[in-house]
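To start, the structure under review is shown below, and the notes come after it.
Yeah, one chain of the complex is gone here, protein chain that is, but the others are all in their spots.
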Amino acid sequence: MSLDTATVRRIAKLARIRVEEPEIATLQTELNAILGYVEQLNAVDVTGVEPLSGGAQMAMRLREDVVTDGGIADKILANAPDREGRFFAVPKVVE
Amino acid sequence: MAYSLQGATGAWEIVVGLEIHAQVVSESKLFSGASATYGGEPNAHVSFVDAGFPGMLPVINRECVAQAVRTGLGLKAHINLVSRFDRKNYFYADLPNGYQISQFAHPVVGTGVVEIELGDGTIKEIGITRLHLEQDAGKSMHDQHAAKSVIDLNRAGVALMEIVSEADIRSPEEAGAYLRKIRQIVRYLGTCDGNMEEGSMRADVNVSVRKTGEAYRTRCEIKNVNSVRFVMHAVEAEALRQIEVYESGGSVTQETRLYDPARGETRSMRSKEDAHDYRYFPEPDLLPLVLDEAWVAALKEKLPELPDEKRARFRDDYGITFYDAGVLVAEQATADFYEQVAKGRDAKLAANWVTGDFFAALNRSGNTIETSPISADGLGELLDLITDKTINGRIAKDVFEAMLETGDRARKIVADRGLTQVTDTGAIEAAVDAVIAANPDKVAEYKSGKDKLFGFFVGQVMKAMAGKSNPAIVNELMKAKLG
Partner (left out) sequence: MSFLPELTIAAALDGLAAKDFSALELTRAHISAIESLDPQLNAFITQTPELALEMAGAADAARAAGSAGPLSGIPLAIKDLFCVEGVRTTAASKILENFVPPYESTVTAQLKAAGAVFLGKANLDEFAMGSSNTTSGFGAVTNPWQRNGSNAKLVPGGSSGGSAAAVASRMAMGATGTDTGGSIRQPASFTGITGIKPTYGRCSRYGIVAFASSLDQAGPMARSVEDCAILLGAMSGFDARDSTSAERPVADFRAAAKRGVKGLRIGIPAEYRMDGMSAEIEGLWQKGVAWLREQGAEIVDVSLPHTKYGLPVYYIVAPAEASSNLARYDGVRFGTRVDGEDLIDMYERTRAAGFGAEVKRRIMIGTYVLSAGYYDAYYLKAQKIRALILRDFTEAFAKVDALLTPTAPSAAFGIGEKTDDPVTMYLNDVFTVPASLAGVPAMSVPAGLDAQGLPLGLQIIGRHFDEETVFAVGGALEKAAGFSALPAIRAGGAK
C-alpha cells in the first residue's frame, strides 16, 4: 500500500496538523518509505494468533470510589494559553 | 394497528434505535479521584487526569464498574467477565485528551431485553445490543463571550453508561416508552438518577424510514436529545423530513443532526461535518477488565426487585389491577409507600386511596412522595378507621383533607371533630322516619315505581345526620320502611 497526496492531506487533517503544499511531496516520500519498510510483516503467518496489546500481562486493579482529587482550578488553569475567568477559552465554535 | 406515517406515495414505517447515555451514580469519576457531583464552580471538580495533562494516567473506579454490571443485570443482559477499554480519537475543545476512553470492541455488558407497555396495554420487547462504560466530555459554552467559546471540564471524565438498543422501535410512542422504561430501571437500581434536565440522561436517536417489507434505509443520528417528549418529537420530525426528501426524489445522507425544540425540527450539525474516523484502538494505559464471577453473583444477589417483577407481584399478592400495579411501581418510592400502607390492611382499599385521593393531593400541592405531608403510617391510620367502621368513606375524605391542612393524625381529627360514625339503629330509625314524614309526595312517586328516588331519601338522612350515619344501616332501614 502506498499513499497518494490526497491521503497525505487527509491524514494531516485527521491528525490536525497543518501541512503546507510544498511539504506534501516530502511527507509522501517519507511516509511511503516507512510503510514500505513495515510491508515485510505481510510475510508472517498470524493465523490463530491472539493480538497482544500491552506490555503487562495481568488483570486490572480497581480503585475505591472515593473523592481524592479536584478543587485545584487555579493549578488546572495555570498553564492555559487563554482563559475567561475560571474557564478555558478557545475561538468560538459554531455547532 | 402498526404505526405509520402517510406520505404522498403511501404509508411509511419508521425504524428507530436509541443510544442512551446515562450518567453513573458514583462519588468520584470513572478514571480519576475528582468529584462526580453535578455543577460547582467551573473547573472545580477537575484533576490533572481529567484535564489530560502530560503524564497523567487513568485508574478505574470499582463502583462505576459495579453500577454498569447492576444495570446490565437489570436489563437481563449478558455480563462479559472480560472486557476492555478502547480509545475513540477525535479533536474537540471539551475533550481534553483528544480521545475518549470508551469500550468499543469488548463492552462490559452484552445483549439483553426490556419490555415496554404501550397505550393500548400491549407489551413489546426491545432488544438491548450492549452497554458499555465511557467517560463524559467537558462542557463547551458558546454564548458567554462574543468571540470565544469557553470550557468547563467539571463533567469531563464522569462515568457514563451507553445503553444501545436494537433498531426495534417503530413509533414515537415506543421510543418514549422505551426511554421511560430505561429511566425507571436505572432509577430503581440506583445506577443513574435519570435526571434529564441536568443531562444525566440523554439520548442519541437513530432514525430511518422505509416502505413495509423493505430493508433498512439510510439512518440519521440526532444527538443529545434531553427529554422523553423531545425524543418523541424528534423521531416524528426527522421521519417526516426523510419522507419528504425521498418523495421529492432525493436521498438521505447519513449524518449527525441536532433537534431544535423551539422549531420542532432537526438540522445538520456543522461541527460534526468532518467524516468520522475515530481510529479506535485498545487503551494502552489500562489493562483488561476482568470480573470475578462471584463478585457479579454477589451484585445480582443484592439487586432490588425491578419494576416488572414488582408490578406482577402487586397484582398477584394484593389482588389489584395490572393497571393500578403499574401506576404504583412507576417509582420505587411510590411502590414502597404503597406497600407500607397496604401492609396488614385491605390492599385494594389502599391502592384506591394511594392512586386516587393521595396522588391527587400530591399533584395539587406540588409535592412528591418524599415531601408528602401525609406519611404512609398516617394514611394507614385513616384506612384503619374506615375498616373498623369508626368513620365511613364519605367522612374519610373530609378527614383526609383535614390531615393535609393541619398535619394532624386521622384519629385526632375524628375525635376532635366528633366524626365518629353513628351506628345506633334507634337514632338512624328516627331520622329515616322524619325524612319519610317530611316528603309524602316523593314517597308516593317512589311507590308508583320511581326507584331512583331511593338515593334521594338516603341522601336526606345522611345530610340530617351530618354524614356520620353508617350508610349500610341507613339503606337497610329505609328499604324496610318504604316497603
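Annotations
When the chains are written out, they are named A and B in that same order, and each has its own residue count from 1.
The criterion applied here is as follows: a residue touches a chain if its C-beta (ideal position, glycine included) is under 8 Å from a C-beta of that chain, and two chains touch if they have at least 3 such contacts.
All figures in this text were calculated on a predicted structure; none of them were measured in a lab.
Only one of the listed residues, B:51, B:175, B:252 or B:465, touches the absent chain: B:51. Only one of B:41, B:277 or B:305 touches the absent chain when the whole complex is considered: B:277.
Subunit B residues in contact with the hidden partner, per the touch definition given at the top, are 48, 51-60, 87, 89, 91, 93, 96-99, 149, 151, 277, 279-281, 284-287. Touching residues on subunit A toward the chain that is not drawn are 1, 3, 7-8, 11-12, 14-19, 27, 30-31, 33-35, 37-41, 44, 46, 49-58, 60-61, 63, 72, 75-76, 78-82, 88, 90-93.
Operating definition for what follows: only the chains that are shown with their structure count from here on.
Taken together, the subunit B residues at the contact with subunit A in this complex read 26-28, 32-35, 41-49, 51, 59-65, 91, 93, 140-142, 144-153, 258, 269-271, 274, 277, 279, 282, 284, 286-290.
By the touch criterion stated above, subunit A contacts subunit B in their complex at residues 13-14, 16, 53-54, 56, 58-73, 75-77, 82, 84-95.
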